[in-house]
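To start, I am sharing the structure in question, which I have written as structure tokens.
A single protein chain has been omitted from the complex, and every remaining protein chain is retained in its original position.
Take a look at chain A:
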Amino acid sequence: MLDTFEILTTSGVVLWSRTYAHVSPSVVNNFIADVFIEEKSAVVGAKDGASAAANPLYKYDQHTLRWTFEKELGIIFVAVYRSLLHLSWIDKLVDNIRAIFVSLYGDQLKKPNTTIVECLKFDEYFDQQLHELEQTGGKLDRSEVRAFEDEADSEILGKEPPAPAGLIQRSQPQDDTLDSSPVATPSASRPSTPAVNHLVVAKAGPVAKMSRRARKGQNTNSGLVSSGDEGSARKSKAKAAKRGRKWDADGFADEDDDVQLDYSAPNAVTSDSEAEAAGRPGAVEEVDASTWGSNTKGKFVLRDLGDEVHSILASAGAKNGIEKPGSPAGLVGSGLSAISGLFRNVVGGKVLTKEDLDKAMKGMEEHLLKKNVAREAAVRLCDGVEKELIGVKTGNFESIDTRIRKAMEASLTKMLTPTSSLDLLRDIDSITAPPVTSLRKARPYVMSIVGVNGVGKSTNLSKICFFLLQNKYKVLIAAGDTFRSGAVEQLAVHVRNLKELTAREGGKVELYQKGYGKDAATVAKDAVAFAAQEGFDVVLIDTAGRRHNDQRLMSSLEKFAKFAQPDKILMVGEALVGTDSVAQARNFNAAFGSGRSLDGFIISKCDTVGDMVGTLVSIVHATNVPVLFVGVGQHYSDLRNFSVKWGVEKLLSSN
């Protein structure tokens, strides 16, 4: 059953909600943070205006969320239900509720400087919708249940007064086919097993699936043909309509007779297709038709409301239908609108449409591609911006291009801004010298660096080491590259240099190495143990470079993460690399097992690419992992914190 339905604004205020079972608010909060703010689901384009069916499901902690978003008014409609349940009508409910709510309260929502929306009466509309959809949606399921039902049992239950919405699903006969049947079949759910039809259980076989009447027909059938085998009857039903047989005197069956004995097939077909149509979103007419038949069972209270709701839904549907073909208003009209469009492009105050944006967005996409942004990321950014801008009015004296630029700047900033604070020194302090109130024990802070061959892992490691030494930390460098010859010696040179450079500053640096050929994970583990014993503050672990699509090499990273337990795993990515950066980041991010991912990126060689820092965007797009540092030169001191403002400026600068 539905757990919660909420209508909330983008500013976080719940306008209306209905709760059937308590759902922790963190479910919806996480949904908002993941889908809207961090945009973890890659389908940004399908976000606004789309029906709930088009939006991806969001699953969190045993709950599934169906949602839709009304961009113009900034309201989100969310339905929360248990992931265990299979509710086919949910997306339609969400869509219908959206249409009703927007048409009823749209004016109130446009009022500035208030969050109050008077929607106390909305309860009734919601109840009505829920009822209606549960009935239509339950059609298919109902026939399943009925097959098990005792007839007498259902007679009694059918006369029960309608319980409040959400407790019983279907209490009135809906199928015209069933109503017209001579056998009395008042349909009612079995209250003892109210959720049976929604649980995804093993299907009870095709016979049970058929409606009782269908089964009855089949029984008669099988009696006639005297085969007695239900399996064959089932098969024949699948093949073609059952034909009557006449037995002649010799005992041969004459099958040419046209008398049709099998009534089950056509019935089954109609009810199936009907149920299917009802399950489909947007089948408003289907809902209409079913309500006309419903007043026989005495739902007069909801009837008036039902009419109103249907007219709202119909007008909403009609509006959608009109909007699509557009409205050519003759030569004079189009000419005038073109002129005023040109004028407004200069003066501003133009309402942007898709056609206006298309060309400009193409230009923006080109621009991003020129900046070395991977196509995938550029398309996503542009789609997001386009969706955001359609229907927006440009400001005074603001052209479309400036508006797009502004929106792109905002969306790049949003993408590159990290979710949490990235103060490395603060993190190290809290690990190596935990506050007395906490029960943690002091231990060395472990950082490891991974990446593809030749991107500058060791170089950036020594740059970080230099930075830490300047801050008077005791650093142990572990030579985890036990494969490439010269790797350990290279680190030894770095350590020697760093020792000389920081001798006066008070830092201390040592190299921990076990030569070549050893297992890197074991070396790392030993290094951490050694550092804890000797009182080092930070352990920096170098790793061997590996190709991101080599399964054998990548799989050893999982073991490495488990053994060394790094506090931070940083990946070094080159600014020079192009589209491949997306795949690199993705593969490395996934390589550490299910519980671990990358903590940050270091983008090296930024000084060699000038303004073309698109790699930044590509990798953040691929992984949602923030960029920590950028390498901007050859010296130990040429390591910088990544500043989002700087990155965005470079990306949008034209040259």
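Everything that follows uses one rule, which is that a residue touches a chain if its C-beta (ideal position, glycine included) is under 8 Å from a C-beta of that chain, and two chains touch if they have at least 3 such contacts; residues count from 1.
The criterion applied here is as follows: contacts and distances are computed from a predicted model.
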item	value
Which of "RBR-type E3 ubiquitin transferase", "AAA+ ATPase domain-containing protein", "Signal recognition particle receptor subunit beta" or "PIGF/3-ketodihydrosphingosine reductase fusion protein" matches, in UniProt, the chain that is not displayed	"Signal recognition particle receptor subunit beta"
Among A:F467, A:F483, A:Y516 or A:F530, residue touching the chain not depicted	A:F467
Where the unshown chain meets chain A, residue by residue	6, 8-19, 25, 28-29, 32-33, 36-38, 74, 112-117, 119-120, 122-123, 395, 406-407, 409-410, 413-414, 417-421, 423-426, 429-430, 435, 438, 440, 467, 470-471, 606, 629-630, 632, 639-643, 645-647, 649-650
